[in-house]
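Only one protein chain is missing from this complex, and each of the others stays in its spot.
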Amino acid sequence: MDFELTPEEKAFQKEIREFLDKECNENVVAETLSMEGEGPYSKELLRKMGANRLLTPRWPVEYGGRGMGAMAEAIKVDEINSHHAPFPLDGVEVGNALLICGNEEQKKRFLPGIARGDIEFALGYSEPDAGSDVASVQLRAVEDRDEFILNGQKIYNTEAHFSDYHWLLTRTDPSAEKKHRGLSLFMVDLKSPGITIRPLITSAGLRTNEVFYEDVRVPKENMVGEKNGGWTVIMNALYGGGGGGGLATGTKRVIDTLVKYALEEKQDADENQWIPETMAGLYIRTHVGELMGLRATAFADLNVSPPYGGGGAVSRLLGGDTRRLLYNTAMQILGPYGQLAKDSKWVPLNGEILREYMDAPRWTIVHGSQEIQKLVIATRGLGLPRR
Amino acid sequence: MDFELTPEEKAFQKEIREFLDKECNENVVAETLSMEGEGPYSKELLRKMGANRLLTPRWPVEYGGRGMGAMAEAIKVDEINSHHAPFPLDGVEVGNALLICGNEEQKKRFLPGIARGDIEFALGYSEPDAGSDVASVQLRAVEDRDEFILNGQKIYNTEAHFSDYHWLLTRTDPSAEKKHRGLSLFMVDLKSPGITIRPLITSAGLRTNEVFYEDVRVPKENMVGEKNGGWTVIMNALYGGGGGGGLATGTKRVIDTLVKYALEEKQDADENQWIPETMAGLYIRTHVGELMGLRATAFADLNVSPPYGGGGAVSRLLGGDTRRLLYNTAMQILGPYGQLAKDSKWVPLNGEILREYMDAPRWTIVHGSQEIQKLVIATRGLGLPRR
Amino acid sequence: MDPRLSEEQEILRKSARDFLTEKCPKSLVREMENDEKGYSPQLWQEIAALGWTGLVFPEKYGGGGMSFLDLSILLEEMGRVLFPGPFFSTVLLGGLPILDIGSEEQKEKYLPEIISGKAIFTMALTEASGKYTASSVKAKATADNGNYVINGTKLFIPDAHVADYFLCVARTDDKAKSEDGITIFIVDAKSPGISKTVLKTIARDKQCEVVFKDVKVPRENILGKLNQVWGEVQKIIERAAIAKCCEMLGGMEVVLDMTVAYVKERIQFDVPVGVFQAIQHHCVYMLVDVEGSRATAYEAAWRVSTGRPYSSEAAITKAWVSDAYQRVVALGTQSHGGVSIMEDHDMPLYYRRAKAAELTFGDARFHRKTVARKLGFEVA
Partner (left out) sequence: MDPRLSEEQEILRKSARDFLTEKCPKSLVREMENDEKGYSPQLWQEIAALGWTGLVFPEKYGGGGMSFLDLSILLEEMGRVLFPGPFFSTVLLGGLPILDIGSEEQKEKYLPEIISGKAIFTMALTEASGKYTASSVKAKATADNGNYVINGTKLFIPDAHVADYFLCVARTDDKAKSEDGITIFIVDAKSPGISKTVLKTIARDKQCEVVFKDVKVPRENILGKLNQVWGEVQKIIERAAIAKCCEMLGGMEVVLDMTVAYVKERIQFDVPVGVFQAIQHHCVYMLVDVEGSRATAYEAAWRVSTGRPYSSEAAITKAWVSDAYQRVVALGTQSHGGVSIMEDHDMPLYYRRAKAAELTFGDARFHRKTVARKLGFEVA
């Protein structure tokens, strides 16, 4: 047993940390925290990261990676988060699935571009009637010689307005008896005629999108996996990354900020006596979640199932709850000042706490609701029966 | 709107409180808190209460009641609880169902006896394979001229060892397509040949029983309601009482005891600074639950559905959670002393907290698990669909 | 015990609901969030004409002579639709305090203005600490030639930007104990030396910073006793907390209703999501919170209405309802899923106001401490 990163991982951590300390300037951070998401400064940074092979450390060297493991990926995610750097999650998720399900031509065509920070993907799963029940997507793809013609609507496609490609789950067989057997996955150029992207703004002010398809044509070679085999592809995208996240530098930094705020602003110890123990509880949750995640990630790198098969999903579930508790507690510490928005007079901590508090529900809903996560853990991890 | 008891209710509260202050002596309390439950002192007290018409205030005068409402019943329950007096719940529950489903002869034969404290009933619902799923009971009742012959097993029948009759749910039609359509309800004399009662002890040291039936004969006139109509009868027993509990004098007394203990024994204010706010939170929960229960009970007396139809089940759900929180908190206040049992050296508060802590899981499991309660509220109260 | 509303109260509720459903759609609520005033003067005149601004005041001043419980029912309805504007400030933090402790002259002067919808009031109480305690009142009023001069900064003051008058709570004796040197002044909002800044809040509800710089107030504008008015201020806060809980109750009801309706309709995995046990349990716990809030808010309002003491009940109610509303919006959002975190959905309107309401007149922790004191603990 050993809980330390390997020398190679430590070196990678140092490299990406120092890189981001230097390159992730306030323009980039402002874009990350803005309503619109990625902008020109972010794009520039991503290309620089790509040039240094910092975006996809886990991929094979031939596709622009470093051939490292899930732990390197976890280190990267942690550093990106804690620097408020842009987060090219979707491209990496797509690439992971391509590595498993794509053909050689697709891999060569897309992976190096993603790794360089040139190609951005937006995930196109959810539809108005297909939320947690992803298998019921209706966006129709009809074969027409060497193309497919797409018609329908996607929703909550967060990166669509600045991405190059859509990773699109479609229905190719509406008569399939089991609905997840009639799906196919396409990579669609978002500049294709017939695509309309409309902004949708969350209550935290973040931009996401509705994407409408009207007679959009996509060449057959952009289909990933088999026709009607789209379910396998997205399962690989969702769970194929393996690992379990892990490091929680960002969350620990928020805790530090709050501790500092409490020590400076809340000196009335008697009245605020609840704060130390509560913050300690949050720190403990964060630390335990981090250790769980690190273990799951290390098991993934060894290609060994962790005990009970719970793996990364279990640590992510804990992390989701921790996040919600953390920002609720933060708002309580700020008291009436907590309700003040970014550019208000008297706003504390730049309004970041309020922003995160408003954004908190998204974390337990998006990327598969917590209920679905629990179903996956219960049935896959613990082997409980399904209805 | 008015939140005060009526003068008649206040008078009844005063009467039963003064009666129990005087009559519920330490012998009775010892029996109530003992492993075995009701004993001779309890029986004597119940008969005295019956003679004063204190046991069934809600029943019509002709059957031994006072013709009062659900609020009087709630007052009675509260006083019995807070005095640690014996709790003839099952008899009253049986009587409530008899009032609705019994024939006149059955009412005359049983109700006055229950009201006098002469006849005790034990509920016979659960079986090893029929817990929350009561409708799947298997204890078989086969018609044989003017009798039924009973074979099978019941479990968790708490009062069986000191009761006179068993309120027994049986299967009369094993081929019924919907299993709850093949049930019938009998009142069985527990002294009948063929009945064996075996003690089962809970981890809190409370006695409950397994009851075995081997060719036990019960006369037809002891069947309540229609043959194969047992489900209707037990629904009336479980939910026919109406009202929603309400007063929480007992719980508030426990809170007072803990506050006093904390003030005397935990004077190290700095270290125990979590206690006041936590106890206040429990007091608030208790008080809110009490008000909810009182409202539900008052609505029942008016024969009006409360808003959302939630009624008493909702306040009982809150109460169950409060109970668990209360004894968990109590154990934390007692610290290492909390683990000491009744007759140990150094035991605090006579070991009552530990006893209740050990007994706590029973409250969220017995009388229909909390999951079933929630199902009832969701489907009956909120009209959510069933699967 | 009688849990029912009276016939008159049912009529009030129905007419308020009908009126507000028509006149206060969510489009107006959204518009007023970004409006400089934050309310519709025309709608304000309409509710004054309906008698709402005067509902709770005696007939002799032109009011409706109705009870605090009646007012609570109206507030519950306003809470349902998220009625924007200075109604709460004017009635709870202006009119009622004047009715409580004003001189007859003051009542005759100000109450008719409130009742007729002419004047908007608010109370300038809290300061930088954000607390509702006597020691937090640092703004100073200094006697000067028989009049007073006020200096200080008040924070989180609702509707100050449109108020015609402030009840300004200031320290008039800084040598006495905290509780013994506080006085309320009725201050004309147009007095020289007052400057106001609207804060940007989660509920976009126009809470303000108000700076008093050498603001002159005539001696006859003292409301109640000189120096000895903290007990009255506490009563005003407690009553306002109860009233706020009634408003919050209305909001919780709507969140529950819309959640239950949604989960009955929303199909996933070929069934309405309301069949899933997790969703059912979410809804059940929302119901527990709504019904608990109703029970305790109504009881507290009934106590105010019938002249019973209500200090403990205010603390119990605000503690419970503050937490309960938070839980209800969280579970409602979780039950809805993605659709309800979009800005154009109604849920965020309630989610944001639940937080603002939690914070005003003391959060749950503040009130739990009050209850702890009543249980016998010494608590800071």
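Here are some notes:
Labels A, B and C are assigned to the chains in the order they are written; within every chain, residues are numbered from 1.
One rule holds for everything that comes next: a residue touches a chain if its C-beta (ideal position, glycine included) is under 8 Å from a C-beta of that chain, and two chains touch if they have at least 3 such contacts.
All figures in this text were calculated on a predicted structure; none of them were measured in a lab.
Put simply, the missing chain touches A, B, C once the whole complex is considered. In the complete complex, the hidden chain is touched by one of B:174, B:335 or B:383, namely B:335. The chain that is not drawn here is touched, among residues B:61, B:176, B:201 or B:304, by B:201.
Touching the chain that is not shown, out of B:8, B:133 or B:215: B:133 (per the contact rule at the top). Mapped onto chain B, the footprint of the missing chain covers residues 126, 129-133, 136, 155-156, 200-205, 268, 270-271, 273-274, 324, 328, 331-332, 335-347, 354, 357-358, 361-362, 364-366, 369-371, 374. Although one chain is not displayed, its contacts with chain A can still be listed: residues 1-6, 9, 71, 255-256, 259-260, 262-263, 269, 275-277, 279-281, 283-285, 287-289, 291-292, 294-295, 297-299, 302, 304, 306-308, 310, 314-315, 317-318, 371, 374-375, 377-379, 381-387.
In the full complex, the hidden chain is touched by chain C at residues 276-278, 281.
To be clear about the criterion, only the chains that are shown with their structure count from here on.
Of all the chains, the one whose CA centre sits at the greatest distance from that of chain B is A. Summarising the inter-chain contacts, the pair of chains with the most C-beta pairs in contact is B-C. With centres defined as mean CA coordinates, chain C is found 42 Å away from chain B.
Separating the CA-averaged centres of chain A and chain B is a span of 51 Å. Touching two or more other chains at once are residues 273-274 of chain A. Among all residues of chain C, those that touch two or more other chains are 279, 365.
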